[in-house]
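Just below is one structure, and these are the notes that go with it.
Missing here is one protein chain; the remaining ones are kept as they sit in the complex.
Labels run A, B and C following the written order; every chain starts at residue 1.
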Amino acid sequence: MPHDPAVKIIKKQSWGDYHLFRFETPALAAGAEPGQFLMVRVSDTPFPLLRRPISLHAKEKNSLEIFFQVAGQGTALLAQKKEGETLDILGPFGKRFIPDTNALPTPAVLVGGGRGIAPLYFLAMELNKLGARVKVLYGGKSRTDLPVREKFEKAGLDIVCSTDDGSFGHHGFVTGLLESEIRRQEPAILYVCGPDPMMKKTAEIAAARRIPARISLESMMGCGFGACWGCVKRIRRDEGGEWRKICEDGPVFWADKIIWEEKE
Amino acid sequence: MPHDPAVKIIKKQSWGDYHLFRFETPALAAGAEPGQFLMVRVSDTPFPLLRRPISLHAKEKNSLEIFFQVAGQGTALLAQKKEGETLDILGPFGKRFIPDTNALPTPAVLVGGGRGIAPLYFLAMELNKLGARVKVLYGGKSRTDLPVREKFEKAGLDIVCSTDDGSFGHHGFVTGLLESEIRRQEPAILYVCGPDPMMKKTAEIAAARRIPARISLESMMGCGFGACWGCVKRIRRDEGGEWRKICEDGPVFWADKIIWEEKE
Amino acid sequence: MTPDLTADLGFLKLRNPVLTASGTFGYGLEFEPFMDLSKIGGIVVKGLYYGPREGNPPPRLVETTGGLINAIGLQGVGVEKFAAEVLPKLRQIDTAVFVNVCGASDDEYLKAIEFLNAQEGIAAYELNISCPNVKKNGLCPALGPDPTYALVKQAKAASRRPVIAKLSPNVTDIVEIAKAAEEAGADGLSLINTLLAMAVDIETRRPKLANIFGGLSGPAIKPIALRMTYQVASAVRVPVIGMGGIMTGADAIEYLIVGARAVQVGTANFIDPAAAARIAGEMKDFCEHKGIARIADLVGTLKTD
Partner (left out) sequence: MTPDLTADLGFLKLRNPVLTASGTFGYGLEFEPFMDLSKIGGIVVKGLYYGPREGNPPPRLVETTGGLINAIGLQGVGVEKFAAEVLPKLRQIDTAVFVNVCGASDDEYLKAIEFLNAQEGIAAYELNISCPNVKKNGLCPALGPDPTYALVKQAKAASRRPVIAKLSPNVTDIVEIAKAAEEAGADGLSLINTLLAMAVDIETRRPKLANIFGGLSGPAIKPIALRMTYQVASAVRVPVIGMGGIMTGADAIEYLIVGARAVQVGTANFIDPAAAARIAGEMKDFCEHKGIARIADLVGTLKTD
C-alpha cells in the first residue's frame, strides 16, 4: 500500500522560494523511479483540501528527496514544515522517465526550467549509473533561481545554466542553450521538465531535428492515482487525440504525442 | 484600534490539554480588565474560519496571559503554537467583573470549574490589590485537571480545590465546596466561571442565600464585538427576558438576571 | 496614477465598489473602532422589520468547513428606533447607507418603507426577499418569480428611493427570479443571500441550531454565488451587486469580472472587522499593478471564447 501517513523530514534546505526535503520512508522509496511523483498532504486541516503533486528529486536506499518552489498557499504551507516533522504522503505514482539504453553512448540531454529541474536530478543520477553520457541544461530567471546547480556539479554531472536576465551563465532561455548544444553535438535523446511554454518550444525543436524527447507534463490533480479524471491533457493516438490522464498514463510522454493547447 | 495582528508569544506553559501563553502586546494590554476576553485567530488559513474567544487570565504592564483547554480543532491548532510565534488578536472585549467595593471587608469568593478558572486569576489579583479578602474555589475532574492551583498559591491567594474523583482536595463538585464555604462564613459576593451546569447550580445556591453573584457566560461567538447577534442568551429585564449579546452586554452578568435554558 | 475606483449603480455613484453585507455589519457603528467608514463604498445595515423583533433562540451559529451557518432570525430594533437612535449617527458618517428592509407580509415591507421614506440619510432600500431564517423550511418571496414580482412592484410604488431586490440562491433558476424583479421595476439586484443548511450534533442527536435550519455563508459558498452572479449579470440590464464568501480583493475582482458593478462583504467582517476597507485597498492595488485606470472597466469582462 503506497501510503505512508507519517513520513519524517530528516533534512530541510531552503533557498528563498525553493525548498528541499529529505524523507526517511522505506515504504515509499522501495521501487521509486525517476519521473514519478508523490501526492503530499500539506496540512492536517481541511485547508487545503487536496494533496499536492511533487516529483521525486532524489533517492537513496530508504530515503527520498523532493525539491519544490512555493507557488501558492499549498506549497507555502509545505514550506513551513520543519525538520523532524512528519507528512502524510501517497505514492510514488506515474510512469517513469524510461532511460533509452539504445542511445547510451551519445549524450542524453536533460532540459530543466525553474522547479522543473526537480525530477531531472534523480534521472541524471540513474543515467549516470547506467553509463550514459549526460548533459544537463538548467534555466532560471536569474542567478538566485538556480539553487540546485551546485548539487549537480558536486555529483560530477555536466551542467550548463542559463538565466533570463543574464546574471549567470547563458543570457536567455534554456531553449537557447539547447539550440546551441544541438549545433555542437546532436543529442540522442532529450528529457524535459519546466514551464509549459518552455516544454512546448523544446518539443518543437526536437520535432524539427527529429530528436526523440520525453517530456514530463504538469496538470491540476485531484487524486494522483487515476480515479478522478481531472488531470487529462490531449495525447495523440494513431489518428486524432484523446484526453489521457497525466497521473497514470504520464506525467512523462513522448514529445510528439503531446497535443499542445492553443491559448490566446 | 483594539487589533494587534502580530501578538508575540513570549512564554508558553503546557499541562496535558491545558496551555498558558504570555503575550507581549502593549496595544491590547492597555485598559484590559478582568472578565474581558480576546478574539484569537488560531491559524492563518481559512480553517477554522472564525476567531476563538479566550478570557484574559493575567495582566502585567505590557503583557497579557491566556489560559485555555483544548476543546476542539480550533483550540488544538492554538495549542500547537510555539514561543516566539505570533498571533492575530482582537480585543479585549466585553464587560468586566466589577469589583464590589462595598463588600470589600467580607470575602469575595471566586468559583472556577475547569478552564473556567482562567478569568478568575486576573480578577483575584485585582481584588487583592484593592484590599479585598479573596477566597478561590477551584474544581476539576481529577488532580491533573488543576494546573494553575500552584500559581494562585504562589501569588499568596487563598485557594481550595475539589476533584470529581477525589484525587485531590475535596471529593465532589466545586459547588459542594461552595456550600461548605457558605456554611463557614457567608461571602459578600460570588464571582463564577465554569461549565454551564456548575454555573447554574451556583446561581441557585446564590439565589437561595441571597448572595449577589456575577457569572461569566460562554456562548458560540461569530465576531466577539456585537456585530453578528449570534452569541445571545436569555437575560431578564424588568419583566420577561430578552436575547442579549454575551460578547457586548456580557460575558459577565448578575446571576439573578440569567434565564437558564431548559434542555432535556 | 491613482485608479478611479468609483462604482456606478446608475441611481448612485459609490466611492468604491465595496459595500458591507446586511446582518454582518450591525448598524455600522459597531465597526467604527476598527475602520474609517468613509473608506468603503457604503454600508447595508442589518435587516429591519417595521417593528422590533426577538429573533431566534440560540444556538444561532454553527461553524462549518469554510462556512458559517446562521439562524439569527433578524433580531432587531425596528425602523422607529433605528430612525431615532442609529440614523442620526450614521448621517454624520461620509458613506452611503442602504437599509435592508424585511417583512413577514407584503404589507409589513410597505409599512417599513413608508416610515423610512420620511427619514433622511438613506441612499436606497435593499429589499430582503430572501432571508431563509424566518419562515419554516426557509420559505421567502424570492423563491418564486410571482411573489418576487408582486412584492417588488408594490415596494417600488411605495418607495421614494431606489429599490434593490436581494435574491435567494435556493432556487432552480435564479435568472427567472432576477428578471421578475427587474420587470417589476427593481433599480438593482443584489445576490446571494445565504444557502439553506443544517448541522447535527451526533452526541445529542439534535440540530446544532435551535431553529434546525440556517443560512450558509462564507468562502464555502463563493463558487456557487459567483456562478449565480454571472448568470444574473449576463441576463439583466439593471446593476448587479455580487456577494458570497468575499474575503480578499481578488475575490471581489472575480465578481466584477463576471459582471457585478459592486460587491458586498459579509462573513469576512466577523473575522477581520476592517475587511471591507482592506478589500477596497487590495482592489486599488490590483488596478495600480495592472495599469487599470478605472475599476469599472473590469466589469463584465469575462472571456469565454
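The rule we apply is simple: contacts are C-beta pairs under 8 Å (C-beta built on N, C-alpha and C of every residue); 3 or more make two chains touch, one makes a residue touch a chain.
Keep in mind that this is a model prediction, so the values were computed, not measured.
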Review point. Looking at C:L195, C:V240 or C:I271, which residue reaches the missing chain?
Key: C:L195
Point to revise | Selected residue (touches chain absent from view) among A:W15, A:F168 or A:F225 | key: A:F225
Check your understanding: Among C:I253, C:A280 or C:A296, which residue is in contact with the omitted chain in the full complex?
Key -> C:I253
Exercise for review: Have a look at A:V7, A:L20, A:L90 or A:A203 and name the one touching the chain we're not showing.
Suggested key: A:L90
Study note, to complete from the structure: Residues of chain C touching the missing chain are 62, 64-67, 69, 137, 143-144, 170-172, 195-200, 202, 204-207, 212-213, 216, 218-224, 226-227, 230-231, 245, 250, 253-254, 257-258, 286, 301-304
Review point. What residues on chain A make contact with the chain left out of this view?
Key: 1-3, 41, 46-51, 90, 219-223, 225-234, 242-243, 264
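Here, only the chains that are shown with their structure count from here on.
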Point to revise | Central chain of the complex, centres being mean CA coordinates | key: C
Check your understanding: Looking at every pair of chains, which has the largest contact count?
Key -> B-C
Point to revise | CA centroid of chain A to CA centroid of chain C, Å | key: 47
Check your understanding: Where the centres are mean C-alpha positions, what is the separation of chain A from chain B, in Å?
Key -> 54
Review point. At which residue positions does chain C touch at least two other chains?
Key: 65-66
Exercise for review: At least two other chains touched by the same residue of chain A: list those residues.
Suggested key: 46-47
